[in-house]
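What follows is a structure written as structure tokens; I'll ask about it next.
Note that this complex is displayed minus one protein chain, with the remaining chains in position.
Let's turn to subunit A:
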Amino acid sequence: METTTRSSAIRDGLGVGLAVGLSGLAFGAAAVTAGLSVAQACVLSLFAFTGASQFALAGVVAGGGSLVAGAAGALLLGVRNSLYGLRLADLLGARGWRRFPVAQGVIDETTAVALAQPDEEAARTGFFVTFVSLYLTWNATTLLGAVGTSRVADPAVFGLDAVGPATFLAILWPRLTAKDPETRTLRAAAAGGVAVALAATPFVPPGVPVLLAAVPVLALVLRRPR
């Protein structure tokens, strides 16, 4: 049983790492098309390593917008990683010096895979396998995409823009369909998050709607303290 959950955590992690890592091609291409150098694109993937923030900065450079505002927008998108860290801190047991390397891996994909696992051991395995496979693929594909921009077609042609949302849906699915007393609350949190984010989209800068999805969760927690 233990080896089964562990190997399924490894499979999940590798699948997400490789599939989402391919989007690094899109980032490398978008960054260089936007006017970033190959080195700047690679530095972002190596050190920022959080896709949404990286795309946001490239988008502002492309549009010729204010770089200060662009950097601020990218950081705003990164705030959700702080919220993930609150949940992962105990799960990963990353205290003391160990948290410095582990922190770099706290992003959407690793959190999603970790939380989809049935126990803590599998969650840790899922986190680290996703982190390592995604880090390697993301950086390799960023370089490929940045260097080969002229030869890489628009990623939308291959339907790669549907892969991101499909990934998160596939990861959340088991938790939202489980026969578990907690499922109703999770569904309420998910539905509330979707509603608030879509309603806010026209009115606030990109990045903020996803953060506002935390507001209905706050309401759920305050209403039903446990």
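The rule is simple: a contact is a pair of C-beta atoms (placed from the backbone, for glycine too) under 8 Å apart; a residue touches a chain by one contact, two chains touch by 3 or more; residues count from 1.
Methods note: contacts and distances are computed from a predicted model.
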The chain that is not shown, which UniProt protein name from "Purine-binding chemotaxis protein CheW", "Branched-chain amino acid transporter AzlD", "Sulfur carrier protein" or "Glutamyl-tRNA(Gln) amidotransferase subunit A" does it carry?
"Branched-chain amino acid transporter AzlD"
By the contact criterion defined above, which parts of subunit A meet the unshown chain? Give residue numbers in ascending order.
11-12, 15-16, 19, 35-36, 40, 43-44, 47-50, 53-54, 57, 61, 67-68, 70-71, 74-75, 78-90, 92, 94, 99-100, 102-108, 111-112, 115, 156-173, 175-176, 185-186, 189-194, 196-198, 201-206, 209-214, 216-218, 220-222, 225-226
